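Excluded from the complex is one protein chain; the other protein chains are retained at their positions.
To keep things simple, chains are lettered A, B and C as they appear, and every chain counts its residues starting from 1.
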């Protein structure tokens, strides 16, 4: 399965909409186990992505992901800026290869996260959503239940990367804010694929 | 009427006792129209007076008042320290004259307050208790009702000296903290005279 | 009340002890007092008129934080919000007199005025020449012959800086007193509080404000102000205070200095935002700002709030304000 440009645009648009409308939830999740700003950070990124896409309509998938990446890198800051930025930048480079499957694309984004964050699954980060989604896409079993299960799993983990890791055991029982924003990303993808 | 040394000692002892047990009330009065420390200031003075009197038993009335004055001047600070200090210092000097009536003594203390504070009756200060007490003593009509009336009068005044004057009209309706501590002084006197 | 203290009665001596022990190259404590005096080598080398200030504690870094070459010679700390006693002030005076007399900088409160007055009388008995200037920069209080008059607030720091620099330059006592009075006449301050201070001995805030209320015209001892209103954007607060203050100056040409002062519990972030708005509005009004300073200079314990001080300044005063100084906190 591959994503057409028009669908990919919808995907990103839905994502930034969800970020804007769920700022408070993301901040609250981050207040519990981080520093309370993940919603604000992603909202800033969302606005920057919207502005960049309006300024210049992307003509290729590579363009679209690169514009998204640059907006995130330059406007989000924090941990999530370079992470989302790196994932989309790597996806932008890879998507120039016409044969790239959607499942490969997401795996490449996931690998970008792992490289930038020096991290992996099981550390209670956004990677714990990206990797299961990538796996499900490969197995052609991607739906909402994958995301729900990933979030449920993240909730039970003890954080070992990012601010939440300072809380050690106490980080258990909370959804990681970056995992939640990534859930919005992939829920947007489901909406696009379901059409 | 004159006060014997033994009675004067009782007077001062009762006064410092009342100051110690009414610290909170005086602080609260001062919180309403001042800076909330009159009780703490007077408690510090009370402890200093007690310590000084224990250290060296005064042998004359002049000694007693001077010891009280010095303790107040050195330990109270704020506005009330120099005021009570000056009143007792002036009383200490004057009491060396054997003919001095109690009413004259209190008037001399009152005059000391007026000099040090550059103030007079009607300004919502401790003077509004001292002067009526002095007047009543002169007229041989000194009892609790004089103090009650003075406090009632003070309550209705607008402050024009001390911190309470910053509140202008809003200072009305509150008892001046210095007037209240002076009321304790003269209630102690009544207890001594009543015996 | 939650405070990092031990016994309430030990607050001031322990604070002064902490201050002098962590700044031993700058200041030392005068034995048996809670007064601090310069301890830098230049103090003995360059003789000058002594500059002594002081007052109740709770306004840190005022005054002890301003002791040093080019500012105060000594500072006397009273109990919290309570004027120091005459004997302590007298000790500070004698510790700094170098034969050229001593200037006392007093904030206009009954207690301070009376205690410094008694100390002055004591020092004069030792033939030390003394002059006193009384700072009364808070324009939220009406000045009238029939009241205590205006309070001394944040502008005190500017007075101490200017007079201190002038004293270092060799100015004599009479001229320093004249300069100080002229400076005081040209300083206007007004403050707002978002949350009152908690006096340790009292244990709760001096007054209560609603979740969206601020009090205009507060003093530095929890004295209430002239109005309680809903909080507004920093910009509007700045404009309101500026308008109130500028009314006090008949002439708005020439140099001005500003001080944006945090009350103790308000972070620098908000102070800089407010300062930015102040500079915008003064620029719009064509008022020339030749010196500006931002920070917790004259505080009120843990009060949340801010004050704005505007001074109409001679070129000399601006120079004195800008001169480097070696103190804990300027």
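Definition applied: contacts are C-beta pairs under 8 Å (C-beta built on N, C-alpha and C of every residue); 3 or more make two chains touch, one makes a residue touch a chain.
As the structure is a prediction and not an experimental result, all values here were calculated from the model.
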When the whole complex is taken into account, which chains on show are touched by the absent chain?
A, C
Which listed residue (C:52, C:187 or C:275) would be found touching the missing chain in the intact complex?
C:275
For the full complex, which residue in C:74, C:194 or C:242 touches the chain that was left out?
C:194
Considering the complete complex, identify which of A:58, A:109, A:132 or A:162 is in touch with the unshown chain.
A:162
On chain C, where is the contact patch with the chain that was removed from view?
2-7, 11, 14-19, 21-22, 57-58, 60-61, 65, 194-195, 211-214, 231, 233-235, 237, 260, 264-277, 279, 292-294, 296, 299, 301-302, 304, 306
Just the residue numbers, please: which parts of chain A touch the chain that's not shown?
27, 31, 34-37, 39-41, 44, 73-83, 85, 116-117, 160-163, 165-168, 170
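The rule is simple: only the chains that are shown with their structure count from here on.
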What's the contact topology between the chains, one of line, ring, star, complete, other?
other
Chain pair bearing the highest count of C-beta contacts
B-C
For the pair chain A and chain B, the C-alpha centroid-to-centroid distance in angstrom is 74
Could you grab the centroid distance between chain B and chain C? Build each centroid from C-alpha atoms only and quote it in angstrom.
31
